[in-house]
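Excluded from the complex is one protein chain; the other protein chains are retained at their positions.
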């Protein structure tokens, strides 16, 4: 079956050196993209070039290298602004990861504001990164964390959400795309509801970044986080978007160099955005790589990328559910890039090992989402997650691998 | 003048691609190493190789790439352990920078423990990164930050330190090597004194990492931080060493993936060291680069490196103080790798611009050390800081550049 | 990458996985312990009854992969009724054997030898050792919650 699309997966694959890997006599089939994505040559080149020609510390240098490094760093922030559709570049803060972004909001926005009995609503399908920071701040402030239930298909129960929202709701934390189930949540409507109740919303966009075009202004998100290594960029970086007015009203998070205006032992004053939240030397080389990656990604036809990935998901669901004893976990009507499943006779961990022997990389476990596993009554799942470079042939290899599991485990 | 040393700076220079840069008709003379150091080829190769052959998320993967990535990551931590002389690898935590390490200790160790009127002693020559986090925690807890005075040469006043220590002293924060003056502080003795008074000591080793062999057990440091990008490794990483017993007694810092044992909406339990303090996907690619860098550095004859750098400092001090109108700032008896100076007729910022036109990169400003500038009565200094690849010829170029400043400014 | 999965998933392993022996709570248990592998979600509870320096009874409840369940089952058969000193020695020997780098000779340990294949799968070693950790914790009576982080 040939699909008529001008998006050429074969051309894209050539841009990712690691995809040519062979494991023994098998080609690598990388279906662990929700954990981390591979990096295109353009990203590796940008970083290498930076280290070889422009490396210096930024912002405080009068010399040539420092000016080059600063210009590249600032350009990357502007690229991030475009990627998110933010109004101002200084609303886009660099963090060390999506997880740090959420912790920053919990500690710097929520902790000084929350009072005992205030409520934080989180969906049952949140990643631990969007649960534990709120549990810590709840313990520190006396606030209460309440789960928003989901249905058996892995969709948020919107009626229950409406009932849970009330005047004590101060914060709502929602994953844009679930990393364990692939569910795309209707966050725009949910944000509007939360705002009507007077709550502030943080969207965990870790899985949305690689798969959907994002427009934080259209969504009216108060905070939005990205995990850069999942968007084909290097490790060690996240982005925290926050509305200017919210960020300005927050106390600094880390103290240190670059986030201050003046320091004396009598007291210090703080810099404006974004510096107030970026104490210390940032990951300059990584940010330059991030900028190159996002530029590359935005230059693709993202609708075609979405269509391609949706086709892979559909094909995988069809092939897998045709295999007796395989059960798909997560059947939301709106889904992206992720297929979770279990088997009657084999534990996900064993599925992972058998597939690995076939050169196929998937993930087995709770995917940092214990509450959703508990809710859906499975200890763990096997998860295949797609990137824009995956192919229908790789989906077929996955299905053959699962047949192999059946050969061994019956 | 030829020095008889088997350490070959010429050979070392060849390992750093950026050092071949020419700025117009001038060779790059990079003397801004205290801000950030350049990266050797071995580091760039290790990272590139990682992205091309082994990139995956760590710890939770059953597949081949994830196992390779995990093994490389864990090996790098063991290399860090050796670099610091720590007892256990799990006492060495990866952070996003030296600054984050200090903030982690302030928030996770100090904040829950400090009571009103408890005292935090910091030397007057601390970097803002080792002042502001303590001011923030002092404000949060009612504790008091007290400066340890320094003398006109830029050395800690040890008698005053002895007098300041008392039973209310809970924390002492000390920079191992001052980034603005180059002073090497007598931290081993100072740690022993602090311990005798019952205080816990954090050493800011940002500048010591590249220049001195470190042995945290010999020093008996409670906490010790590194800034990896200053040790010839990539940006976006720091190391926080903490004694096992202290780290174990501390609550987690960030909540998120990998730092938990179990998560449910009723409550979560936390993982052991080091995971408890490493929520979220770490900077895997960067850590692999760090490991390669430290291995490379440890394979050098570090005594010869020290001797070479000391010679550069001595030579620079001689040449610069021979120029009328130049005044050295910081004349400690124990110094490393850093020469700060001012001129009668030209502001440091203008010195920096004139040197830049000569291809010479130095730093001008307060070096994130406003209190020490205030104390020594200068608004800013010009700072030349050396790395192991700098040469006597470069010191001579610096002196010629300063002559040029005099030609313009008189 | 091409290795023989039959080496790992031997018939005896699959048999113990499908039909775990001694999977029950022993009567009048004298100690319990819970083992946890947070990386893959494996969970095991081990309960023991010691009498006169003997491990009179051992039972468990295991929820996990083939390797961890089979290891628990094989363990229960290997240690049941043995003097406590010998149980301790066996635990040590087994844990040493599976965690030793691949290539060395695996000691002669009867049916337990079926688990030798995990040495070629470093990430699966913790699955094999989890029940043994839990058993030792139950016997030592100190640490009631163990993990294999």
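As written, the chains take the letters A, B and C, and residue 1 is the first residue of each chain.
Here is the rule we use: a contact is a pair of C-beta atoms (placed from the backbone, for glycine too) under 8 Å apart; a residue touches a chain by one contact, two chains touch by 3 or more.
Everything numeric here is computed off the predicted structure, so don't read it as measured data.
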Inset, instruction - Counting contacts across the entire complex, name the shown chains the missing chain touches. - result: A, B
Inset, instruction - Looking beyond the chains shown, say which of B:23, B:144 or B:160 touches the absent one. - result: B:23
Legend entry - Selected from A:39, A:60, A:127 or A:254 as touching the chain missing from the view: A:60
Inset, instruction - Specify the residue from the set A:8, A:262 or A:403 that touches the hidden chain. - result: A:262
Inset, instruction - Spell out the interface residues on chain B facing the chain that's missing from view. - result: 23-26, 346-350, 353-354, 356-357, 359, 364-366, 370, 373, 379-380, 408-409
Inset, instruction - Against the chain that's been left off, what residues of chain A make contact? List them. - result: 59-62, 64, 66-67, 70-71, 260-262, 271-272, 275
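The working rule: only the chains that are shown with their structure count from here on.
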Inset, instruction - Could you give the separation in Å between the centres of chain A and chain C, each centre being the mean of its C-alpha atoms? - result: 37
Inset, instruction - Could you grab the centroid distance between chain A and chain B? Build each centroid from C-alpha atoms only and quote it in angstrom. - result: 31
Legend entry - Separation of mean Cα positions, chain C and chain B [Å, integer]: 46
Inset, instruction - Mind pulling the residue numbers of chain C that touch at least two other chains? - result: 1, 39-40, 124
Inset, instruction - Mark out which residues of chain B touch at least two other chains, giving numbers and ranges. - result: 60-62, 64, 66, 260, 262
